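Here the complex is missing one protein chain, while the rest keep their positions.
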């Protein structure tokens, strides 16, 4: 008779050992470099499918965020085999509204590891592989900025062998805030196209956010440089920078433990 | 009001330009190196979830297949930007039975591009990223085997910085057959874990296979070497080689255009 | 007492097993996609150090060449572990003159494997790592061009996460010629900077070329697209395309077995 299989996601086996993802909760430590800017509100609205509507306040606000992460499951075994725990990602967040509540929403994201990509399928992040880099601070500053006012950090995204975005920021002063665009729970669609090619087999709007977060050093930053580039395989440059709002740098620890269904396609 | 979004899969936008996948049909040209062997039938049975049962005939048969592909959508634009069309994969196929019909089923697979990984989510392949290599034939044989009897080919798989499998085969003679384990339509589960972590939001058994295939040069091959290695993140070595059945090398063109639902979890 | 070490190049050990390179001869099979164009002759001349002078004939001619190689040493063991034998490269060739003889000279080159990079140090190629792609032909044309008139091939170069060049060509007709810019023996400088930072410890102009070559299918090609892009880390775009000369596609096998010293810095 058939087996009860373990494994949170692909592949599933009797033991679950080879599953690319452990079951949540998932644990993260990392650094975030955020640049917020305003684009054309209609360009943001064009990325919001049913049943979402644009945020009422500042509907053209965008956050472009780089993250340098180390993550693991509950048994933390990935931490001692760091090829399985370290990854970088860069993502574009806008805001939207559903039933009167404002949500953050990731509209584009690039990561550099398979486990991060598969997590995205679960969480509704539209993940692609990319090459993501951001400057690291270090206590010894021969080859690194200090994590302190005046420290300069660069950040870049490439995918399909093309640079997509780059930014340079200079830390200004300690801050309580890390920006406002990515400050709400996420509202993401989980889609699974129908196997016969006609529409979707699954359409679900979910709400998700960290179960808990520990906030570390946080700084405002001057945005010295911000550029988005065209690619025939991307649409990031269709969210052009009309006005830079500001920059932030934050160290953070996060525990993610699932979310809730907000809506299913009728 | 909300937008009708295009894009077969993530991300979805008004134009669909940045979707990682074009809508099917998908077109493939490539070379396949196959090694078939017998393992313990119960090790295969342990990988078959509800509602599948083991194949009646030769239930311990396994095919370990390497593929060097170039692929594209209907407008073929990936072919002229080959970072977006070339990929390699290696996968493990067993056979199973559903409602009296025998199916092939991929139980493990490693690919080296994101578009191949996301296709897997659609098709129910349990894809991870890996580093896959197989020797290429070339008309000039200074640094390559001929695609002819006597040609020797090596093939390797690695993931998470560990070698998982390797094989060496020597082409013997032209063949009509490319083996029997991967010769049926595929029966794959499409799972999407529930966002609240309790069970699955979607469980579907699908049937899929090429809409058409063009068969090129095909050879039987002696299997000179076949080794599977342990990894703490994999279970390939839990399908140990008890008896080598044979080897094959084939050039093939394939059109894939979706499949059909066989079963949904009640 | 000290050991006599084996190993053609780094590292050297008693057995030589771990040397990144076997001793020559080296054996190659592969496909070459060539685009020839004219740039400003003074831009070429600016890349020719002592004792070289510009070629008398057509001194602004440039060949931009993509190559998809499989290579090995005399015992051919790399061929059965293809991660150690397959690589791609793209390089820029100009012509120059030394003591009345015309030579080809590679002024920029990107490769994607370490063994190819170290070979470059030996042969005087100025190698960097890059991401190089070129369309592959296949007998089954579902996802590939035929190696025949009308077949379209794309080719791209990226380094440091930026696209540097791209080309698209369409095969026109069989050809005896593969172009003229890369048709001479190579004249390369082998430099080793002095360890105290003052000048060079070694400066040698060497002559090198294949010990033998087997020529396969060769086609002229129309150059449908050719673009060079800026990068802060490169100077390829300082050889701008003033006039496209033509395109070529060739399959080739090569044996390389060293060269000869032409000149040493007095």
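Each chain carries a letter (A, B and C) given by its place in the written order, and its residues are counted from 1.
Everything below uses one rule, namely that a residue touches a chain if its C-beta (ideal position, glycine included) is under 8 Å from a C-beta of that chain, and two chains touch if they have at least 3 such contacts.
Treat the numbers as computed from the prediction; the structure is a model and nothing was measured.
From the set C:84, C:138, C:184 or C:250, the residue in touch with the chain omitted from the display is C:84, counting the whole complex. Of the candidate positions C:100, C:232 or C:266, contact with the hidden chain is made by C:232.
Only one residue from A:20, A:45, A:72 or A:262 touches the chain missing from this view: A:72. Residues of chain C that touch the chain left out of the display are 1-5, 8-15, 17-18, 20, 23-24, 45-53, 77, 81, 83-84, 107-108, 113-114, 117-118, 120-123, 125-129, 160-161, 189-193, 195-197, 201-202, 204, 206, 208, 232-236, 238, 257-261. Take chain B: the residues that touch the chain left off the picture are 131, 133, 156, 158, 161-163. Residues of chain A that touch the chain left out of the display are 27-30, 69-72, 79-83, 85-86, 131, 133-136, 138-145, 152-156, 158, 166, 168, 214, 216-217, 251-255.
Please note the rule applied: only the chains that are shown with their structure count from here on.
Between the two copies, chain B and chain C, the Cα superposition rotates by 180°, quoted to the nearest 5. If you average the Cα atoms of chain A and of chain B, the two centres end up 30 Å apart. Under the contact definition stated at the top, the residues of chain B that touch 2 or more other chains are 81, 83.
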